[in-house]
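For chain A:
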Amino acid sequence: MVEPVYIVASGLGIAFLLGLINKAGKNPAGGVMLLALAFMTLVSLQWMSSVVFAGNSPHYTFTAGFQPPFSISLMMGEKEAFFTTLVNLIGLLGGIYLWERFHKQGVNTMIVYLLLFVGLNVVVMTRDLFNLFVFLEISSVAITGLVLLQREHKAITAGFKYLVATGIISGILLIGIIFIYQYGGSLYIDDIIAANLTAVKGGMVAIFLVLIAIALELKPFPANGWALDLYQGAHPGVAALVSGAFASAMVFVLYKLLPIAGGQWQTMFATLGALTFVGSNLLGIKQNQSQRLLGYSSVGQIGLLVMVVGLAQFLGDRLTLIAYGLLISHYLAKAGLFWLAGVLDQDQIRNWAQLRKKPHLLALFGTFIFALVGFPPFPSFFAKWELIMQLSAGSGYVWVGLILLGSLLEAVYLFRWLGYALKLDHQQLPAINIQWHKIIPIVLAGVGLFVLGYLATPIASGTAGINFIPLAFIILIYFLDVLPARVKNIVVIAAMAYYGYLIMPGLEDVRFIFSVIFIIGGILTLLAGFAYKGRRKGFYPAALLMYAGLGQLLTAETMLQFFFAWELMTIGSYILIIRGKNSIRHGYSYMLFSVGGAYLMLAGFGVAYAGSGMADLAAIANITQLAGWAAVLIAIGFMTKTATLGLHIWLPGAHAEAESDVSPMVSAILLKAGVFGLVLLFIHMGGEAASGHPLFYVLGWLGAITALVANLSAVFQEDAKRLLAYSSIGQLGYILFAFAIMTHVGWLAGFTYTLNHFMYKAILFLIVGGIVLRLRTHYMYEMGGLIKRMPYSFIAVLIGIVALAGMPPLSGFAGKWLFYNAGIEKGWYFQGGVIFFSGIIAFLYLYRLIHSIFLGQLKDRHRRVKEISPWFLIPAYTLIMGIMVFSAKPGWILQPIGQAITQYFPSSPLRWQADGTAIGELGYWNGSQVMVIVMGVFILITLWLILLNRKAKKVEQFNIVYAGERPERPETTHISYNIYAGYNKAIGFLATPWISGLWQWIADGFRDLAVQIRRIYNGNGQTYALHLLTYVVVVYLITIGG
Partner candidate 1 sequence: MDLLTRVLFTLLGLFIILNWGLLMTAIMRKLTARVGKRVGIRWYQPWINLVKLYSNRNSISHGVMFQLGPVFRLLGGVGLVMFMPLIYGSELFTNFSFAGDLVIILYIKFFGMLGMALGAGEGGHPYSAIGVSRGLSQVTTVELPFTLAVIALAVQYNTLSITEIVAAQQGGILNWTLFTNPVATAAALLSMLGIFMHSPFDLHKAPNEIPIGPPTEYHSSYLGILRTNAAILHVIEAVLFMNLFFGGATSWPMLIVKTFLIYFISVFVGVVFPRFRIEQSVRWFLQVPLILGIVAIILIL
Partner candidate 2 sequence: MILKLIAIVLALAILLMGVIAVENKKLVVAVIAAGVVSLFASVFYLLLAAPDVAMTEAAIGSGLSTIIFFYVLNKIKKDRKDHA
C-alpha cells in the first residue's frame, strides 16, 4: 500500500521540479506532469480497491508522526478514496485534453494544473480545519490561474470576479476557523464534532461561518454570478475541472464538515440546495450561450447534491448510491459536455448542430444530456429513483416536489439544446477539427457513464435486476449503422421476433394482449422500413430502444423495472420523432411532456413506496396512506403519454411530422404504452372494488371531453397526418373513458378499442405515410383523385375509416356497442352523449381524409404517380385481415379477454350464446350475423346494379354534366380547403387551441421570470461580492438571528 501522503508529495514535488524539467523541453515536462497525475490516480485507485472493495478499515496518516489534534492528519476512508479517485481521474483526463494548451502557454500552466489537484486531494483527505483552508486556497488560486489558459478578455474578467469572490469566502472561512479554535481548542475535525460547540452561541456562529463558507464555495443561487462567469469565461477544459473535480470535492467537504453542527442546519442546507437547484435551472432556460448554460446546469446539479447531503437523514443506507449516482453522472456528463464545447468552439447552442458532421460525437452529446437529466441506463437514473423513493418514505414530499421541478426545468433547456444539435441546419457551420487528445477523454466519459450505469443496476434494483441484453444489442446495432437500411431491417425484425418468442409465452392475460400490440405491431410497422433506401443512420437504434422499452414494460415486475422501461421507451421514441423533417419543436414538446409526466409518475411511485413499503408494482394495491395521491400522480403520468386533453399538445405535431413509418409506430403502438400503464394502475387499485373512486369519474369526463375536442380539431386540419394525429388523441379519449368505467363491459370496450385503434390507426398512418412519401406533401389540398393511381391504398383506407367510424359490420362497431352498454349501465349518460357526438364528428374528418386524398380531381402533377410502396401495403393488409377476423368472429377475441379480466371484474360479464350472440345487461349483438346480413345485402345490391349497368361506359373524370372547371391554384381554390367552414363558424370555438395557449402562457411565464431574476447577474464583480455578503447575512439572520 502506498501511503496516501505520496499523492501530495509526488504532486508537489513534481510541480516544484517542473520548472527544471522544462529546460529539457515542453514535451518531457508535460509527460512528467501526466505521469504524476497518473501516479496520483493509481494511488487513489489502489486505496479505493482496498477500502471500498476489500472492505479494509480507513487509513490515517499522521503528519510528522504526531497524533491529532497536535498535528495534521489525513484520512483515507471509503469516501475519501472514492473522491480522490474522482478528482485524480478527471485530472488525468483533463490533462490529456489540455495537452496542446499547456504547450502553448508554457510550463507554468502545467505547474498550476498539477497543484490544483494536489490541493483538491488534500481538501478531500484532511481532517484538519485550517489545513483544509490552506489547500482550499491552493485549489482556488490554481483555478484563478487556469482560467487564464484562455487568453481572452472575458477570461480575465471572469478570473478577477472569481478571485474577489473566493477572497471573501476564504475570509469568512478563516474567521469561522479561528473562532472555532477559540471555543473548541482544537482544529481537528473529530475533536470539534465531539466538542459540540453549538451549545454556545459563539460556537454556533463560528460553525455557521465555516459551513456557510463551504456552501458559498458550492456556488449557491443567487450568490453565484461569479461562478457562472467563470464557467463561461474559462477555457472549456478548465470549466470541466471546476464543475467535475472542484465541485465534487467541495460537496464532500460539506458532507465531512456538516457533523460539526451536530445535526443542526441539515434542513437549512437542503433548502439552500433546493433553492439553487430550482433557481439556477430556471435561469438556464433563458440561456443560449453553451458554456454559461453548462454553468447553470453545473450549479444546479451541485445544488441537488447539497440537497442530498442535507437530507442525508432521510436517505439511510441508500445515501451512498444516491449521492454517488448523481455525482458520477454529473461529473462525467458535465466534464464531457465542457470538453465537447472545447472541441466545437461554438459559443451559441444553436450552432451545436455542427456535431452532426461527426455523428459519433453527436451520440456522445446525447449520452451526456440523457445522463444529466437522469434517464436510464445511467447512474443518475437509479440515483434519482432512490432519492425520490427514500424521500417519499420519509414523507419529504416538499423535497420531492422541488427536486422534480428543478429536474424538469433542467430538462427544458437540455432538450432544447439537444434538439438544436439534432435538427438545426449544419451546412453553414465549419467542419469539426478532430484532435485525438481531446476526443479520447470525451469518449472515456461517455463509455464510463454506460459502464457505471450497468454496474449501478444491481445495487439499485436488488434481486429483481434489469435485463441488459436488449440494450447490448442496441449498442451493437449502433455500431452496425454503416450497413444498408434493408440489411439492418432484416436483422432488427429477426431480433424483434426472437424477443417476442422469448417473452410472449410467459405473459398472461392483460400483458399478453398488449404484447400483441407491442411486438407483433412492432414487427409489422418495421416492415415498412424496407421501403427506405440508403442507411437511415440512427433510425434503428432508436426504434429498437423504443421497442425494447415497450417489451420491458410488459415484463416489469417492480416499479423500478417499469420506470426503467418507460424511460427507455421515451428516449427511443424521442429520437424517432425528432427525426422528422420539421420536428424540432414537436420532438421538444414531446420530450418535455414525457419528462414531466415521468416525474409525476415517479412521484406517484414514491408515494406508493412510502405507503406500502414495497418495491413491486403491486405496491399500488397495498398503499395505506395517500393512496389517492399515488393513483392521481401515476395516472397523470400515463395520461401525458396517452395525450389526454390538456396534456395533448405535443402529439399532433410529433406524430404528423414524424417519418412515414414512424407515425404508425408512435401512434398505433407507442400510445398504447400509456394505456397499458393505466390498465395496470387500475388493476392494482383493486379493479371492480375500486370502481367507486372519484378519480374514475374525473377520468371518464376527461376521456369524453378529450374525444370531443380532439375530433373537432381533427375536422379542421389541412394536413392529413395531423388530422390522423388529432384523431388518435380522440380515440385515446374513448379508451380512457372506457377503462374509467371500471366494469366488465367497460373494460371489454376499452380493450376492443385499444386493439382496434392499433389496427386501423396503423393502417391509416401507413397508407397516408406511404402517400406522403410518394407525393412529398402532407397537405390534403395538394392531393386528390388518387383512387385511380392508388386503388389498393384506397381500399385499405376505406376499410380503415369504416372500422374507425364504428359502422357495422366491421370491428369498430363492437367497440361502440360495448360502449353504449357499459356507459348506460354505469349511468354515465352525459359522458356517453359526448362520446357519441364525437363519434359522429369523426365522420367529418374521415370523409375529409378519404375524399380529399382519393376522390375528386387528380392533380396534373400526379398523373403519373405510382401506387405506394408495397412495403407499406403489406403490413396494412395484414392488419386488415386482423380487422376482418375480429369483425366476423368478435367472440374469438372478446371471450378470452373477458375471461382474462373476470378476475378483476367478476360482476355482470357479457354472456355469450352458442351462436355467437353477446348479451349484455341492456342489449344484444351478434357480430357474425350482422356481418353476414350486411355483406349479403351489399352483394345483392351490387350484383343488381352491375346487372342494370353492365353496359355502362367508362368515361374520363371530366366528362361530367357540369362543365368541369379545374381550380389549379392550390389551397384556397381546392374544394377541400377549409371544407367545413360553416361548421367551424357554428361550433369551431370548441376547438380553439386555448390549451396550447395555456401551456404557452406557462412557458412564457417561466421564461419571463428567468429574465427578471437573472438581472441580478449584472456582470459586476463587486455586486457579486455584495451578493455573497448579503447571502451570508440573510441566511444567518434566518437560521440563528440576532
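With respect to how the candidates were assembled, all candidates are chains of the complex that A comes from, given by their letters.
FYI, contacts are C-beta pairs under 8 Å (C-beta built on N, C-alpha and C of every residue); 3 or more make two chains touch, one makes a residue touch a chain; residues count from 1.
Since this is a predicted model, take the numbers as computed values, not measurements.
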Legend entry - Candidate from 1 or 2 that touches chain A, complex-wide: 1
Inset, instruction - Using the touch definition up top, name the residues of chain A that touch candidate 1 in the complex. - result: 785, 787-788, 791, 794, 798, 802, 805-808, 813, 816-817, 820-821, 824, 827, 829-830, 832-833, 836-837, 840-841, 843-844, 847-848, 850-851, 854-857, 917, 922-926, 929-930, 933-934, 937-938, 941-942, 945-946, 948-949, 951-955, 957-962, 964-967, 975-976, 979-980, 982-983, 985-987
